[in-house]
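Removed: one protein chain of the complex. Kept in place: all other protein chains.
For clarity, chains are labelled A and B in written order, and residue numbers in each chain start from 1.
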Amino acid sequence: MKRTMKTLVVACGAVAAAFGVGAGTTPAQAQGKTITLCWAAWDPANALVELSKDFTAKSGIGMKFEFVPWTNYADRFLNELNSHGSLCDLIIGDSQWIGGAAENGQYVKLNDFFKKEGISMDDYMPATVVGYSEWPKNTPNYWALPAMGDAVGWTYRKDWFARPDVQKDFKAKYGREIGVPKTLDELKDIAQFFQGREIDGKKVYGASIYTERGSEGITMGVSNYLYDYGFKYDDPKKPYAMDGFVNSASAVKGLEAYKQLYKCCTPPGASNSYMSEGLDAFKSGQVALQMNFFAFFPGLYKDPNVGGDKIGFFVNPAGPAAQATQLGGQGISVVSYSKNQAEALQYIKWFSGGDVQKKWWALGGYSCAKSVLNDPSFPNSAPFAKEFLQSMGMVVDFWAEPSYAQLLQAEQKRVHDYVVADKGTAQEALDGLVKDWKAIFKEEGKKF
Amino acid sequence: MNELSASSRITYRAVMVRPGVARRIRGLSDRTLAWLFITPTIVLLLAINIFPLLWTIYLSFTNYRANRANVPTIWLGADWYQSILTDPDIWAAMQVTAHFVIWTVVIETVLGFGLAYLIDKKFRGHGMWTTIILLPMMLSPAVVGNFWTFLYQPQIGLFNYVVAFFTGRAASSFQMLGDVTLSPWAIVIVDAWMWTPYVMLICLAGLRSIPDYIYEAAEVDRASKWRQFWSITLPMALPFIMLAVLFRGIENFKMFDMVNLLTGGGPGSTTEVASITLKRAAFESWRTGYSSAFAIILFVTVFGLANIYVKALNKVKSR
Partner (left out) sequence: MTSATTAHSVVEPSTTTRRFAGTLVVLYAIITMIPLVWIMLTAFKSPDDAISYPPKVMFKPSLEGFCNLFTTRSRQTPEFIRSLGPPQGLCDDIARSRNMVVAGPSNYVPRFVNSLIIAFGSTVLAVALGTLSAYGFSRFRVPLKDDLLFFILSTRMMPPIAVAIPIYLMYRTIGLSDTRLGMILLYTSVNVSLAVWLLKGFIDEIPREYEEAAMIDGYTRFQAFVKVVLPQATTGIAATAIFCLIFAWNEYAFAVLLTSGNAQTAPPFIPIIIGEGGQDWPAVAAGTTLFLVPIVVFTVLLRKHLLRGITFGAVRK
């Protein structure tokens, strides 16, 4: 025993030393500089890796990538930024981070750089400039270049909708043809229709929707209902006045409708699902409808099992008050703690180029450049391109305040408690949310 | 801080034993050597434990936020302590923690003691089987906890399949992690799976510490086995059981990794144990001052409870 232990300790020490030495020497790059880009781990990131090969070929600057799954993305990278870490030279940060990142000096302000390089924000779709670049909102202070346009949309099983038995049964039950839903009520009918139905001998379910608790999932999901039912973040005339807007009677109805959809028409075990769980449910043929970000649609369309002719796309349907959708997407920023800012800026300049933007869209990224989006051939360039344009015209974003994380956490808790954990009523949930948000803004010293 | 002054005093007051032997010998005196040997550890602990603890105490009286470099720090006095101790959400988290600690400790103690009792019968191959049983507790709670989310999947998970197999219900008719009533038990099950062996091992040591002659004497007195168990086995193993309960209690009061990966506190806040609340406040909301106050409250709680418990343990031991 004694001897084994001894040999083991010695051996392990040697191994550790070997690894230590090895790891100590590898980062030293032989030639050329390397910069690191941080983003979420998802389909568009793989496309960006592909795209960035051109940059390396052209500039000689190597690219490293740090991709983190969505549920850890905000936690990880806000932690990184707040620790003043220099891991990321470039970051494709979420739209809501911009307030905090700008006010705390974590992003480099890009106005001078844009002016020098002749990059104009007029060349980008207005919703994306406001959403991804500006802080304070609607002022010409730019902290990012719009990189990836995105919004919540829906996918459906076109092949199931086209089945004669489905069409016949649906008509018998609802008295209308089955088709792409125009309203949230129609969407619920369709989901309810498929819930528990047998298709090719397999039990299927209605819809996959966002219910994730830990990061931002359920908020990104429920917003699509709240906006449509008349929820507003605050009084348009009096900023931060939330009473009667966040918790209005119509907003309460929207929250209730979301809970109904969750209770009636989602697959079992969908109590904590976000983007990737939605993809799993849809790709494995479990659900007829899927709520998800447009970012995934190119990948889904290419999917060998459910892609191609089998999949269709539609925008978030209208509710009683409006038709709106949750904004996703990100701008690309230079991290102020980076030691390679010049190279990072060089990347942004290259990325803003017209040809690069075109290729970006072709590879599966969503360009925000007007040169791509306003091209007459754009709406027909992909089966979801038209829906994307339409969605980007009706997006609403969550708070982008410096205290966004706290505001988000409050909504996550209140909404998840009500929708998934069956705690209290919708009115209580939204009243509680107003109370939480007021307390947060009060701590910030906001007047309302 | 009591410990702080104590530890700084040690640095110059370390004295030696047996001066007679040492003085005759060249080289370092025992006093210097004791000083040299103990100081590095104390310095490290001062730098990485005590200094940060003092800093946390200071921060807990301010509005400091780690993500706002430009906001001036304001002294708030005991405001955070007051608002935390009157916050129903905090009390809810403490209740979840208490539920988790109590149930895991109860289950692990009963199962662990039972197993130890059986293993103490020294059946053939008990050494090998004991080692096998011990495996789960050596593994990373985060990595293994993460895998349990797969076992708990309602549609494809092994756990649901096995339960369905024995109960005849449909596997997807219940969800361990997404259900308000089941999720607190889902985390208890995983913790019990991992840590029952821990209690077992300590209890086994307790059972083996009971000398044979006591049982022999009991046999002579014709005490029944049942009686022997209650009047010899259990009382004599009690200090060991209590020690196991102490260690498990402290560990589970601090529980973060396994629960974070299994449920992340959900659904809603059903399984949000104190450490998860603290993590959200400190590393998601970045309310550093507030979370520092909460951290101090947690530390004082665990420290206080452990001290009371150790006193009780010593009483039992001295009986």
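One rule holds in what follows: a contact is a pair of C-beta atoms (placed from the backbone, for glycine too) under 8 Å apart; a residue touches a chain by one contact, two chains touch by 3 or more.
Remember, predicted model here, so these are calculated numbers, not experimental data.
Touch with the chain omitted from the figure is made, among A:87, A:318 or A:362, by A:87.
Residue B:292 is the one among B:109, B:175, B:269 or B:292 that touches the chain not shown.
Shown as candidates are B:131, B:167 or B:314; the residue that touches the absent chain is B:131.
For subunit A, the residues in touch with the chain missing from this view are 1-2, 4-6, 8-9, 12-13, 15-16, 19-20, 22-23, 36, 38, 41, 43, 46-47, 49-50, 66, 68-69, 72, 76, 79-80, 82-85, 87-88, 276-277, 279-280, 283-284, 299, 302, 304. Touching residues on subunit B toward the chain that is not drawn are 2-3, 6-7, 9-10, 13-18, 21-22, 25-28, 30, 33-34, 36-38, 40-42, 44-45, 47-49, 51-53, 55-56, 59, 66, 115, 118-119, 121-127, 129-144, 146-148, 150-151, 155-158, 161, 171, 193, 196-198, 201-202, 204-205, 208, 212, 215-216, 219, 224-226, 229, 240, 243, 247, 250, 253-254, 256-257, 261, 274-275, 278-279, 282-283, 288, 291-292, 295-296, 298-299, 302-303, 306.
The definition used in the following text is that only the chains that are shown with their structure count from here on.
Subunit A makes touch with subunit B in their complex at residues 74-75, 78-79, 81-82, 100, 103-105, 213-214, 267-272, 402, 405-406, 409, 413, 416-418, 420-423, 443.
In the complex of the two chains, the subunit B residues touching subunit A come out as 63, 66-70, 153-155, 172-173, 175, 177-180, 263-270, 280, 283-287.
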